[in-house]
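As you look at this complex, bear in mind that one protein chain is not there, while each of the others sits in place.
Let's turn to chain A:
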Amino acid sequence: MNTHNITHPEAASEFLRNKERVQWHDETLWFVRYKRDKVVNEIPEWEQLRELASQIKDHTLSRLDEYLQEFEAAAISNGVTVHWAADAAEHNRIVHGIMAKHGAQKIVKSKSMLTEECHLNEYLEAQGIEVVDTDLGERIVQLNKEMPSHIVLPAIHIKKEEVGEIFHQHLGTEKGASDPLYLALAAREHLRQKFLAADIAITGVNFAVAETGAIVVCTNEGNADLGAHLAKVHIACMGIEKLIPRTEHLSVFLRLLARNATGQNITAYSSHFRKPAAGSEMHIVIVDNGRTTQLGREAFRNSLKCIRCGACLNTCPVYRRSGGHSYHNATAGPIGAILAPNLDMRKNADLPFASTLCGSCTDVCPVKIDIHNQLYQWRQVLTKEGYVPAAKTASMKVMAGVLSSPARYTFAGKWARKLLRWFPSLAMNKKLNPWARQRDLPEPPKESFREWYKKNSREL
């Protein structure tokens, strides 16, 4: 399930072996981005909205302590129980504690990247508790014992025929059936039983409003509402960065989120929860888990503005060709690659290098996170902290020595070109030179430009 021992390039090469699947993965996600482009172009003030959202988030992060306290006080006065978790382990213990108090054995959970980050499912299952992910895509990957491969499209790497097989094995659907409607109805029937039997519902939080203590959960399937309304206890798990100051700011983010994520005008359900219904309980677990560390890293602070729309994944040409699991982290893609090293530099040192720094992620981001610049900055930090191979450091030192001196550079260039002409097979060795696996090298000319210029500059 967790592939953290394999680096991104290795996992990506593995994913790329199945050319047909890669092409389909790339085209499917590109289609989502294309839909997104069409819908955002219907909003003439799109760039102003992005700027506004970015400023609201910047402001909130600059006073996060105050807004968290305001939120907590409002939530408590609404009758909500508020918990604070410093890290993933404490988050899991708190959630389990609430369950133990109620003797709960069956949980339904709607989408929450935070609980993925904390590995809540594994933790609860080890305690003998049944956790059912109720988002259709999440349920598919859960049955298949995988992690989600995308923030908003968790099963995007699985084809409908494969879903048919998974459902056949776990839900008893007809063998070979792949009709999406048939499979969706079977999932609905299956999940309905789970909703009715659940003791507790867990949801994530898309936005938490400081002034009212309310939370907003966005889904397309209504599964968060169904869970939270049927169960007697609702636990909402949120990272500290989910705050916005006031209800009026919601309109900015709700206009941006679904448009940028999937090309919808708005998510089908934007559910507001403020207080527990009579006879039931509502808990909010507010989690840090490395976020204050990231808040303290000036170069990476604004990664906390992320509203998890997933657009940077859809647009990323690397993600589209390497698949979400190659990022070996709960959050994949460019945003995952800047969040993950904050959690564990050693384990995730490869991720900031899994990018060409093309900048498409930055341009598509609805809250203006300079993602590609942060990838660049992470590379500098990881290198200085010693998380890159020694051979790379050595070769970079040689390169820096050659390139800082005109004489050494001219000498090295001349001889490299000669060697390439004399022994082309050396450079074409596919094992020694990964460039040569699928690409030819340019033919080395006899004369460099500087040599040509020296000869010809008088006549120019």
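We take it that a residue touches a chain if its C-beta (ideal position, glycine included) is under 8 Å from a C-beta of that chain, and two chains touch if they have at least 3 such contacts; residues count from 1.
Going forward, contacts and distances are computed from a predicted model.
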item: Candidate names "Cysteine ABC transporter permease", "Hydrogenase", "(Fe-S)-binding protein" or "aminomethyltransferase"; UniProt protein name, chain not shown; value: "(Fe-S)-binding protein"
item: Contacting the left-out chain in the complete assembly, out of A:62, A:127, A:356 or A:429; value: A:356
item: Positions on chain A where the hidden chain makes contact; value: 8-9, 12-13, 16, 22, 26, 30, 37, 40-41, 43-44, 46-47, 315, 317-318, 321-322, 352-360, 362-364, 376, 379-380, 382-384, 388, 392-393, 396-397, 399-400, 403-406, 409, 413, 416-417, 433-435, 437-442, 444-445, 447-454, 457, 460
